[in-house]
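Every protein chain but one is kept in place in this view of the complex.
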Amino acid sequence: MIMIRYILHRFMWAIITLWATITITFIIMHSIPGDPFAKEGTMTESMYENLQRYYNLDKPKIVQYVIYLKQVALLDFGPSIKSKTLTVNDYIEKGFPVSFHLGAQAMIIAIFFGLILGVIASLYRNRWPDYTSMIIAIIGISVPSFVLATLLINFLAVKWSFFPVATWKSWSHTVLPSIALAMMPLAYIARLMRTSMIEVLNQDYILTAKAKGLRKNAVIIKHAIRNALMPVVTVLGILTANVVTGSFVIEHIFGIPGIGEMFVKGIMNRDYPVILGSTVFYSAILIFLIFIVDVVYTWIDPRIKVTGASK
Amino acid sequence: MAGKIDVTEEMFAPAENNFLEAEKISRPTISYWNDVWRRLRANKLAMIGLVLIILLCLMAIFGPYMNGFTYYEQDFTKKNLEPNAEHWFGTDASGRDLFTRAWYGARISLFIGLMAALIDFVLGVVYGGISAISGGRTDNVMMRIAEVIYSIPYLLMVILIMVVLRPGIFPIIIAMTITGWIPMARLVRGQVLQLKENEYVQASKAAGAKLSWTLRKHLIPNSMGPILVNVTLTIPTAIFAEATLSFLGLGIQPPQASWGSLTSDALGSILIGNFYQLAIPAFLISLTMFAFNVLGDGLQDALDPKLRE
């Protein structure tokens, strides 16, 4: 019961955050100097009519805003300025599966290897496996994803031809972008897991477990890792946000037809409906993910259930 | 032992005893900040970071004047030259000297990083401080607002704001600080609340200390640590965000340069084999991120009393 109340509470906050994001985005888009929705030379009469119809440009701003909110709630993101036939929804429908595939693959790599590196580092604290893991982690944090991406393309694709240079056709096309995208969260998870493990390993209950005569591995797996995972779970939402925003650049560099690329092209073409639509869509996804992480966290950490909505 | 020593009667005479002697602490005492500095100095990686930061800053100041070229001067007879005696880092597709541009870019990237961190710090301390000191309903509302703004994806907002603003150094700084101050505000609030509850602060209050004294002697020194770490780690985040913006064409516009724009400009050139154009700014960005991150980590470790052994 408390659990359900907690989930509802978090859900309400997710909705409020989403509303705030849409509102801020709307305000920003409408404060662009000059009218971004003005009829330009390249725009055909029918396209302008589409825009008119969707954004109700003839009505007062506040009415425009209310209607826009309603349309977004119905998952209708409107037409594109630059494309004659495609709507923003069409872009999202085409791009989302690709972006989702890339993001999920990157997150799996990041979590799996990040946790392994972190645990190894903590168990061999101040010895070479620790140093090696932490050097990998520091490189992961220091080298921006676009630098890593270009390095991977330059060496593994152009020079040595292990992987295709760009585009998104087969599984081998997904390898380099996934690695480039995974590196930052991987490094972050590794560092966090290391710190968390070191802290947990100093806890009294680890001593209790050892005093029971459990083997070292059993103590680590059953008692240390599970508790050390808690802080890592809490940052998964933010890390996913990082992967999503990181995907703009990565998709652009590798020429992957995802929403990130659509977003970047939208920016370059000043296609405001696309920018507006994809920002709202992204925010919705991220806020939803953070909500899920919150719920999952309460489910795996038994201590939270009792405190409930007090958070 | 008793068997081996010659015991004489006079040894059993009463001894002068000094209780203050017993209270003497035989371990050398080390003051808090001295100790932090000592531990930071012992951390080789953090020291490498500190030295690198100093070197990068010096180069950002003097580097653009070192070989007689300017960052904007184009020479179409000398396009895409590899590094040589005249152009130490080579030239770009417009024949501009990359050594000068790299350090000019350093200046802009570092300036943006430092300014963003500074503004975040000021906003964060003010907002977080007011929130924590007011307490109650005000605190609650202020933190809810911050929470909502924080849930909006950072880079997405920065990009969106840059779409609206004219690209340039100050618009970039503004875009980054509009949402960037929130972690600092939360941190400051957390620190102040925690310290308000802390027993030594209560003790100081109970002993009749004035608020200003408590602030100066207890609150500020004790909350400085985590805040310092946060500032150190904000700088690379801002540099990274600027690089991403420039990479998307929303950041620094030519002929000006930042590391992000240099990397972005060079992207096309790696396919025609001019890898050096990419390698240099990419390396410098990575080096800077590395330096600030290891220094921040080192500070964090040095400040953590739990790690004092």
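Note that the chains take the letters A and B in the order they are written out, and that residue 1 is the start of every chain.
In this section, a residue touches a chain if its C-beta (ideal position, glycine included) is under 8 Å from a C-beta of that chain, and two chains touch if they have at least 3 such contacts.
Everything below uses one rule, namely that contacts and distances are computed from a predicted model.
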Hidden chain of the complex, named as in its UniProt record, picked from "Dissimilatory-type sulfite reductase subunit alpha", "Oligopeptide transport system ATP-binding protein", "Cell envelope biogenesis protein OmpA" or "Heterotetrameric sarcosine oxidase delta subunit": "Oligopeptide transport system ATP-binding protein"
Chains still shown that are in contact with the chain withheld from the display: A, B
Those residues of chain A which, in the complete complex, touch the missing chain: 203-205, 207-216, 218, 222-223, 226-227, 230, 300-303, 306
Residue numbers in chain B that touch the chain omitted from display: 1-2, 5, 7, 9-23, 25-28, 309
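To be clear about the criterion, only the chains that are shown with their structure count from here on.
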Distance from chain B to chain A - Cα centre to Cα centre, in angstrom: 24
Sites on chain A touched by chain B in the complex: 13, 16-17, 20-21, 24-25, 28-29, 31-33, 138-139, 141-144, 146-147, 150-151, 153-154, 158, 241, 244-245, 248-249, 252-253, 264, 267-268, 270, 275, 279, 282-283, 286-287, 290
Touching residues (chain side chain B, partner chain A) in the complex: 147-149, 151-157, 159-161, 163-164, 236, 240, 243-244, 247-250, 263-264, 267, 270-271, 275, 278, 282, 285-287, 289-290, 293-294
